[in-house]
Each structure stands twice: as structure tokens, then as C-alpha cells.
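Before we start, here is the structure in question, set down as C-alpha cells.
Omission of a single protein chain aside, the complex is shown with its protein chains in their original locations.
Going by the order they are written in, the chains are A, B and C; count residues from 1 in each one.
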């Protein structure tokens, strides 16, 4: 938790800065709108956290989001009855993609960077091969409600986000979470303590795939079918996780901080927009902030080796 | 030629060396001895420029030197052969020997010169089984060690530090090393020889410096000492009072039994472990000690033979059968360095789904002091780290606990605590197997000692046997 | 053991093949390449084309030259245990710097080339320093630098800009018999990198740092400096690719690097060539093979008019399968 503290301070600072420029931001509707907008990235970051903390990468989530939305649109094709079965199918598909990523990485020993890069290519190619180049069909109203509608004043996506966040925090506190972090910190020690390293890592990839499926449901619901809905999300999710102080290479960082990292990224985008920093400078500012955040993290927590070196 | 004065060094607040003096003259073999954790390796690393000393001075030929980087030590004529191999497995022998100082001709690396020089070095070491162009990855550990020695020789060093150089070498290679060391000294090179093997020390050394708990005890002419005297200087106390008393009654029932166990490294292992008994395993490095523990545990399983309980084929089967392993290399195989004490202690329970245990009670049981469950283990001392590893196994209450070098890198106080704990576990009905390269510890702790040589059990000795008896079995050829 | 070692030994004297020992992991990619060429020849023959005709051979070379040059640079950083995700934006930037300084005039060529190389060296220096001094993981460091470069591009350019003179376009279009100048440039860069890696101290140190930074440090290698230099060289390679593309396009273009996907594709080519992503193992020969493999594959796709989605699927499968085979080979050895 100590490591996680800075990101919450930064996030709070950004939120205050936004509120100063736009006081309306603190009103419940506006704030909920912000949370709703951030929800897909936060969920992706939560999923990516599990993969990163176990010492791996998942570059395939962006194209998985696109694939999920395109598949849903084609299968639902506007039909209300098809909605729920297709939602279930999307979840299953996310899990299966994660399972394949995990199995190839752990059993075939392909570096996860390459496994998931290959999966990125395969998914983005295969889904459009199937639909003939561009999305077909349409999402049903029921489907769209999850990303668009709300329960009373609270958007569904915010509720889903809360549920996902609670589940993610629970998972890290559960036996699974601890063994996963152990595998990321020192996989040999973990294996010699009875941790099924390959299995927990594979489950981490499946969680990441699941989070991509949920993010796809929210994004597809929010804005409808699009061929580029997931574009660039993998880098944003990894950035968010790292911003939250989670160390690439595994073993360190908390899922709450990773999600805070995603909120911070969204808050940063909002703030840049408010200050009228145009699209052009946005990436530059983002780049500097990411490097600075990680560099500061490295300075605060030097990679000191254990004390008992004699 | 070399004079180190008042050298002190602390790591994260733990003082591992204080006020150590060392003086070495040209052409002598100067042995540095001491128990594990006495500070030998740290002292050598300071000499090699790996660590900077917190205090003290180093003089070579009367001139004061400071080494900010290993290369500066190299340039000053200090070469070091580390305990752990420091070779690049994907590079060739020649590339490794000349790493960092490849010969250059017209701006390009002169491979021919490099390879012929390496070839000569290897020949001078009597090494014919591989050449300068072989990949290090393809060599056995013993041959990789030869490459290390060749590398040090190629430095034209004036001071050569050898940190446990013979550990992985076979006997004929040890003889060759002797020849080499003598050849070096004949050229006026000083050899600093760090070893546990007292016989080697008396064979080779002109003078001996004894370190204990980070301080120098004495420096003496080798001829003025005998084995027993040297051991006394190293441990500084009578052996018998040092170890907890053995169990009074006869050992209990057989908990683990192997007949004809074998795999790639082990052959025909017959072994019984009984409740309440501590069985020591002796053997030189490379004799298969660690492999035996890992085979019993299921990490590198036996592929043949009978075992009761059922032969574990994986770590999880081993744990399920009530077997635990305290690994030799804590950092690499035992601990999660960035996790809290608490998470380390609960790791096995969590991994295997054992019922929850109160961490505080566990830490009390292993006498972790201070017992701070929220501390990250990388910040703990070696002794406390080892206690955390022990706590990890207490959670699943194993019936057999295998200790591989349980007190390596552990300070004296913690060492005694660990010994007490081992004895206590045995008294509570556990079967304990202990591997140690410290013979006094092995003899002091064990109810009986089995000796491994070349992957076979070659004998068994009763409690209280002499070091000589153990060594005779372990080293006989 | 001894027996095996003796069997494994190579006859004294040593062939040229043995000399480039560090590049031996490249063997599978060349086997695959030969098989693919045979397959290509068959496909073309059945489809009524000539695979080994001049047009196709020139086409393969032209298509792979830019990627090839970037991938050679990427090989250096990956061997050193790092990674560079900023090359794509850097290529765009240098193509613009080149074309704007040349502004269509012959007299601007030397200054433009110097400026492009200087800019890329500077970006490489920044990458290297962030990785080594600030201890930021190369993935994040170079991704961050990529974003900064992108910001600069977006702010300053809104489309192709500048123009290169006729004389400079010889680089992109001329050929000597069946060998395009661009491919010769690639060959020169690759040969330079090969020489660097196999015959210079720096090259040896790159392998050492990537193989085990601690061992390298103990042997007196200044590891940080080596990583920084590898980054500078990688960026300079990207800069050269930017020059080549400016010459091909006749202008600088702010999207030429990202459209080409040079960041991830160069990494893919490097690992296809047998270089370990973790560093310390592999070499330029493998990378050249990897790039050629991708180019021949593209040429077959072109002949069969496979659509781009199917291409992505095949590329993804080949990438993962190749790495799985490498991993398997390492384990059973």
C-alpha cells in the first residue's frame, strides 16, 4: 500500500485541478459521467494488472475488445433474444483467448510479449476475415443499455465497474492473488513452495481476457459498433497499470493502484481538454508524465538487493 | 605487496566486516578461512572492486588505491574467481576469457589472437576436452570453472583471488589446480585462497588469516597450525557446547523410506528417515546432496526405485505427502524478496490450500525477532530470512523436513536458534534431513550421517563421528 | 559428457560458419526461408507468375529494405537486453527533417542527412539515458518517448511536407542490375552491424550486457554506457530508414513510420530471426533472415492476392509458432 500511495495523491490533485476549472465536475451527474467514461479503461487496467504482476504482458486486449464488439454485433444482429446468450459467449470468448495466451506462454514458453503480439494480429485479422472486412449486424437495445443506460441516477457501467473493482480486490486478497504475486516475484521459489506457476499465470491471462470482454460490452454499449473501438487500448492499459506503480516484471504493486492509474490517465485527458491543450500536445504531455512517474517510482524504491550479502 | 587496513562494511545497517587487516606478499599463497558468514566473500569483493568499503584503506605496492569498479581492480592487477560462476553461457570460451578486454588490431577484435591465447591458457591448465570456440553453455560446471580460472590467469594478475575454486572440480582437476597455483606463485604472483577444505589449505597455504563474525582473529604461518587448532580459531568455542543436546531415547517409526531410488544424478539410493531423528548428509559439492533433497521432495523426482510414502512426481505431491524442503539458495529458491514476511510465511499454505494459520504464532514459533509480519523480507538479515522460510513450512505441518544448508549466510545467534528449532521439530516427531558443508555443524547436529559420493550413498556414520571419518568417506576415490 | 563434448567440437581451423558462432540461432530462419522460397516458386509457377523474375526479386528487396534497416537497429537494442518502441515515430520525424531541410535542393542534401542522423542519435541518447539513468523499463521509456515524438509531429505537421531533390531519389529508386540501391544500403547497414557485433569490443559488450549485466559489470564492462550506445545506434538505424523513405516518397510524411508498423514489426522480425527477446543471444544474420522471410511471405500473399486480414492471421500464427519452436529447441538441447 505504501507504494500505491503516490498515485492516489496524484489522482486527487488532478481531480481538484479539474474541479477548479470546471466546478460543475464535482456534481454527482458530472462526476458519474467521468467515472462512466473511465470505466472501460479501469476494467482493462484491472485485468492487465493480474498479467503484469505475474511477470508477463498482454498486448492483445485492444484487438480483443474490437473483436468482441464486432462478434457481438454480427451475432446479435439487433435481436433482443440473442442478447444474453451472446453476452455469455463474449465472456467465454474472452476467457478462451486468455487461456490460449496463457497456455502458449507457459507451456510452449513463448515470451508473452510475442504470444500476445501474435494474438493481436490473429484476432484483428480473423474477426474481419469472418465479417468480410467491416462490422456487420447491429447491437440490440438491451445490449446497448449496459453501456448507455443507468439504474436511477447511476449508470450501469459504474455499477459494473464497482462490481469488477470489488471482485479484483477480492481476487488479489484471495489465495489466488497471493500465489500469483508470488509467481511474479520469484517463480522458482513459488514453484518450490507448491504454487502451480503455469496455472496461476494462465488464469491471470484469462482474467485479462475476461476484463477485455467486459470492457467491450461497456464500450460497445456506450458508443455502438465500430471497427476501431479497441485501438490502442493495450498500451493505455499497460500505461495505466505502470502509472499505478506496478512494476513491469512482476511481483510488486496493487490492483487498486492500477485502477487508480487508469483513473489518473482519464483525469489527465479530461484536464488537458479543459485547458485546451489540443490533440497535438496531448501525447507529448502523456509521454513525459509516464516516464516521470515511473522514474520517480524507481528512485523512491531502489532495487536494493537483500541485506544478507556476506 | 597488498595491504588492506581497517576494512569495514555494512549492508543496510548490518555490519558484516569491521576493522579487518590483511597483508599479502608476492609469491605467497595466503589462505583466508572462516565459517560461512564470517565475511570472507565480502572482503574479497571489496578487494575486487565490487563493493566499496565503508572504512579502511587498500594499498598495493605501497600505493593507496580505491576501486570504484571491478575494472579498476583488474587494472591494478587483482583478478578474482568467484564462488558463483560469472560466465556468459551464450558466448564462446575465448569470448568469456577476454570479456571486457578483447585484444584489438586495427580497431577490430583480433579473434585469432584471442583464440590462440585462450588455447594456450587451456593447454597450460591441461584442459584438452574443449577449445576456445566452444559455447560455455555446452560445458559442464567443472569445465566452466576451468574457464573461470583461465580468465583470471589471462589477466596477468599479480594478485589472484580464488573463492572456493575447487568446489566443483574433480580430484584430478584439483591436483592440476595445485600445480597451477604453485606455478603462479613461482612467478611472484600472490594467491589469496578462500576455502572450506582444510586439507587443501594445509597443502597449499603459506600463511592463513582466520576471520570470524566479520573480524580478523589472527594471521599465522600455516606451519604453526594444525587442523584442530585452526578449527578452534574459526569457531572459537568448544563444539559440544554449541549444539542442542540430541534426543535421549531411540528414534521412532520410519516415516520416509527409499529403496533403489535413482534419476539422472542419483543412483541406487537406500534411505530411511525416522520420526524424532536428524539425519545428516555429507558429501563434497557436486556429490548429489541437493539433488537428493530435491528428489525426496519431488522437485527433481526419482525416476526409479520404491518410496514410502508414494514417490512424489511433483512438488505438490511432495508437499501432499508431508515433505517440506528448505532450499539451499534462499534468494533464488526460497523467498519472495519483495513480499512481506506474512505473505512469505503463508505461501505454502496458500499454494496448497491448507487451512489458515495465525501468522503471529508462527513467527513466535520460529523466533523471528523482531516479529514484524508487514516487513518486506528482502530487508531482513539472513538469519531472519531463514526463519521466515521455516515458518512457511510450519503452516502445513510436514512430517519430513529437508534442510539444504540451513545456516548458510546466517549470523551466529540465528544459527543457534535454527539449530534449536531443528532439534525441537525432531523431538515433536518430525523426521529431519540436514545437508551441510560445515562438518562441525553436521557432526554436532546429526543423530547419524550418511555420506554421498558421485550420486551414491557410500556409507553411514554414527553420531559423534570425527571430521576425518566423514571426509575420508566423502572424498575417497 | 566428455564424449558429447568431443563430438560437438568443430574441426580445427574453423569454417566461416563457425566464426559467426554468435549467429547460429539464425539457422532455423534460413531453413524456413529456403522452404518458403520453394513454396513461393511453386505458388508462382502454378499461378502463372515468375517468382525468381527480376521484378519480383527487386520488389522483395524494395519492400524489405526500410524494415530491414530498422530491424538491424532493433537487433542491437534487443541483444543488449532492451527494446525500442519509438522507432516508428522517429522514422516519420527523420523523413520530415530530411525533406524539409532539403527543400528540393541538391545543396541541402548533406545538411539534411546530417540533421536527420543527429536528430535520431539524440532521440536514441534520450531513450538510453531514460532506461539506464532513470531506471525506467525500456518498454515504458521508449513508449513515452514515442508519445513525445508523436506530440511534436502532430503539433508541427499536418501532412506530407518538404521535398527531396531528384539526386536524392536515386537512393530510393535506382538499382544496379537486380540490386536496388536501397537494398545495398540495407546490406551495408547489416554488414556494419554484423561487423560491430562480431568484431568489435562494443559488439562483444552488447552481448555481454544483454546476456548477464552483472557478469558484464564484474568483467569491467560499463554496462550503462553500452545500453545507451545500443539505443543511439538503433535510433540512427531508424533515422537511416527515415532517409530512405523520404527518398522513396519524395517528401517527408508524419505517418510513414506508424503506417508501416515499424515498431512492432521490427521486433517481430528480430525474434523471428532467433534473437532472444531477453537479450544476449542471436544476431544480425537472423534478423536479415527474419525480414526476408516476412518479405517473401508478402510476395506470396501478393501473388495469391490474399486479403490483409488473412495476412495478419498468418503472420500472427507464424510468429508464435516460430517462437514456440525456438523455445522447444532450447529446452531439448
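As a convention for this text, a contact is a pair of C-beta atoms (placed from the backbone, for glycine too) under 8 Å apart; a residue touches a chain by one contact, two chains touch by 3 or more.
The definition used in the following text is that contacts and distances are computed from a predicted model.
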> Absent chain per UniProt: "NADH-quinone oxidoreductase subunit M", "Carbon-monoxide dehydrogenase small subunit", "Heme exporter protein D" or "Substrate-binding domain-containing protein"?
Replying inline: "Substrate-binding domain-containing protein"
>> Quick check: which displayed chains does the absent chain contact?
In response: A, C
>> Using the touch definition from the top, which of C:118, C:184 or C:264 touches the missing chain?
In response: C:184
> For the full complex, which residue in C:285, C:300 or C:324 touches the chain that was left out?
Replying inline: C:285
> So which bits of chain A touch the chain we can't see?
Replying inline: 22, 24, 30, 33, 37, 40, 73, 131-138, 148, 219, 222-229, 231, 273, 278-280
> Going by the touch rule given at the top, which residues of chain C touch the chain that is not shown?
Replying inline: 16-17, 19-20, 23, 26-27, 30-31, 49, 53-56, 58-59, 62-63, 66, 104, 154, 157-161, 163-166, 169-170, 172-177, 179-180, 184, 187, 190-191, 194, 245, 248-251, 253-254, 256, 259-261, 284-285, 288, 302, 305, 307-308, 311
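Here is the rule we go by: only the chains that are shown with their structure count from here on.
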>> Contact counts by the stated rule: is the higher one at A-C or A-B?
In response: A-C
>> Can you compute the centre-to-centre distance for chain A and chain B, using the mean CA position of each chain? Integer Å is fine.
In response: 45
> Using mean CA coordinates as chain centres, what's the chain A-chain C distance in Å?
Replying inline: 31
> chain B touches which residues of chain C in the complex?
Replying inline: 1-2, 5-6, 8-10, 12, 14, 18-19, 21-22, 195, 199-201, 203-205, 207-208, 211-212, 214-222, 280-281
> Any idea which chain A residues touch chain C in the complex?
Replying inline: 57, 104, 108-111, 113-115, 117-122, 124-126, 128-129, 133, 235, 238-239, 242, 247-249, 279-288, 290-291, 294-295, 298-299, 303
> Which chain C residues qualify as touching chain A in the complex?
Replying inline: 130, 134-137, 139-141, 143-148, 150-152, 154-155, 264, 267-268, 271, 277-278, 307-317, 319-320, 323-324, 327-328, 330-331
